[in-house]
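Showing subunit A:
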Amino acid sequence: MKAVVLIAVLALAYVGVPLVFGGNAYILGLIVAALTIAGVSVAWALLGNLGGMVSFGHAAFFGVGSYVSAVLAMKLGVPVFAAMVLGGVGAAVASVATMPALRLKGPYFALAMLAYAHIFQILATEMTPVTGGAGGLLSIPRFPTVMGVEFGEKTGGYLIVLTIVVLAALAYDAIRRSAWGLALKAMHDTEQATRVVGVPSTHLKAAMLVLSAFITGVVGAFNAHFISFLQPDYAFASTWTVLPIAAAIFGGYRTVWGPVVGSLAIYLLDQLVFKELMPHGHQLVLGALLCVMILFSPGGLMPLLVRRRRRKKEGVQAHAHA
Partner candidate 1 sequence: MKPLLEIESLRAGYGAINVLWDVSLTVEAGKTTVIVGPNGAGKTTLLRAVMGLIPVEGGDIRVDGASRRGAKTWDTVASGIVMIPEGRMIFPDMTVEDNLMMGAFPRGCRRDWKRNKEMVFEMFPRLVERRHQIAGTLSGGEAQMLAIGRGLMEQPRVCLIDEPSLGLAPVVVDEIFRILGRLRDQGMTIVLVEQNTSRALKIADQVYLMQSGKVVMSERGDRVDLDRLHALYFAHETAA
Partner candidate 2 sequence: MLTLEGVQVRFGGVQALKSASFSVAEGETIGLVGPNGAGKTTLFNVISGVVKPTEGRLEFRGRSLLTLPEWKRARLGIGRSFQIPRPLGHCTVRENLIVAQRFGAGTVDPERIDEILDILNLAGKADRDATTELALTEHKALEVGKALATNPSLLLLDEVLAGLETNSKRAFMERLAAVRERFRLAMVVIEHDIPTVTALCPRVLVLNFGQIIADGTPDAVFRDPEVIRSYTGEAAA
């Protein structure tokens, strides 16, 4: 049943959305931006929910991924798709530098990651010969046209980012269902207790960190080639951390698809509806929405949707019995 819903939604996303919005660069652009956030959001939730590590510095991986990929493509002529994957690898490698932070817990870990994001940003600013310094990189190569599909255009970019997000979410789901997922869940507040029953908790956490960094890096790399411009301020901006977190929690960060749903909801509502209603202070509405959501459905939007559906289903069954 669940699989059927998933397949239907994916079909709609891959075929329906391009058909309907293909001609509207603006809407499609917004959807791509929302999915970019969704990608980071899934990666963040993977680390936060499975690994029990709330990070306030995912911008670090986003930025590293985007710079690695952009520089590889621009300076070394690496094909863009390959560069994008290598961007993810770069972010994963960078995450190794952040591993001492795995010893830290809760807010200590969260802020250590923020510190890393700052440090990477400053390094990107200071490494002028490679990164172009504060001025950044303009005219980063765009995605090529492959077999007639113009990946450099809006629709092509949409398909790429959609695929990244879907793969990330599926990977997340697979891990969550595995024994690893169970052990990770068990670790949260009681890491010591899991260790004495044989769980190599540090290794598991490190693996999640690397995976999360990789996904974030790929998304960052995608974004760099998609908007074709980079600057330390932008690539490492705190928005790349803050928005995905807000979106993940809004959507329900303990579910796999919650972060995706949350990102789409928050970004599109804000840009399409609130901005329309209140051109200047529309973020105020967004803030209020976040508050209301947390107060009325602390588990996020996803549980709300699922609960609604489940209730309906139960109703139907009761009917059938009667």
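Assume contacts are C-beta pairs under 8 Å (C-beta built on N, C-alpha and C of every residue); 3 or more make two chains touch, one makes a residue touch a chain; residues count from 1.
Inclusion criterion for the candidates: all candidates are chains of the complex that A comes from, given by their letters.
Fair warning: this is a prediction, and the values are worked out from it, not measured in the lab.
Interface remark: subunit A makes contact in this complex with candidate 2 (options 1 or 2, touch as defined above).
Those residues of subunit A lying in contact with candidate 2 across their complex are 179, 182-183, 185-190, 192-202.
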